[in-house]
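Here the complex is missing a single protein chain, while all its other protein chains stay put.
For subunit A:
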Amino acid sequence: MNTVVAGITYRALLGRRRIILLLLLPLALLGLAVLLRVFGGDDQRSAVLLMQNFAINTVLPLLGLIAGTGVIAPEIDDGTIIHLMSKPISRPVIARTKFLVAVSLLVVFAAVPTYVSAWLLVSNEDGIAPGFAVGVLVAGIAYAAVFLLLGVVTRHAVTIGIIYALVWEGVVGTFIPGARKFSIQQWGQSVADQISDSAFLRTDVALGFAVPALIIVTLGCVFWAGLRLRAFSLTGDE
């Protein structure tokens, strides 16, 4: 952890208009929760639907993508990463710092709004709100690690990330049940299911698989991103 690197990364992500990009999604989530509340959809079924279909399915992967790739990909893209890499800071420390920044952003912009919007609908009934907040948090940590690695490995990180989140987790996961085992969203839902005992929340992946998978993916991706940064070659612009 290096505070200067963290400070630079925060400024790059939150400065000027870029914070709008991060604010838009949680605001939409809260807005939908308020809308449901106003139109009388504040029962457990619609709360779980909103959480599963909007919070975990759309908001979380997108925020993970923006935060995870945003901490490093723009710097690689415009070449300013060279100023950071030429300093006597260990490259794995740079990767870890940027990962922690992404995680902190996901806590603020994903986990907290998820808790608030679920609480707006069903307050603390059956542990739905804390369950989904923790589920979003652990899945968000894994997303941050995966997309950080993707940002280091390829220049098309955002596009590939979108295809993973939309096509693999969305479409393939719907049609091929086996693919759900390899989906970060499903692991997050398993954790949420463990904490909440609502009858409307049903998950496909066992907790005994989801927790080790989350830990392995997170640690593995952060470690690999550090390795990639150690032998990093700046290629020219396309």
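Keep this in mind: a residue touches a chain if its C-beta (ideal position, glycine included) is under 8 Å from a C-beta of that chain, and two chains touch if they have at least 3 such contacts; residues count from 1.
Criterion: contacts and distances are computed from a predicted model.
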Which choice in "Ester cyclase", "PepSY domain-containing protein", "Protein TusC" or "ABC transporter permease" gives the name that UniProt lists for the one chain left out? "ABC transporter permease"
Contact residue for the chain not shown (choose from A:Ile128, A:Ala157 or A:Val191): A:Ala157
Provide the residue numbers of subunit A that touch the chain removed from this figure. 17-18, 21, 24-25, 28, 32, 35-36, 39-41, 46, 49-50, 53-54, 57-58, 62, 65-66, 69-70, 73-74, 77-78, 155-159, 162-163, 166-167, 170-171, 237-238
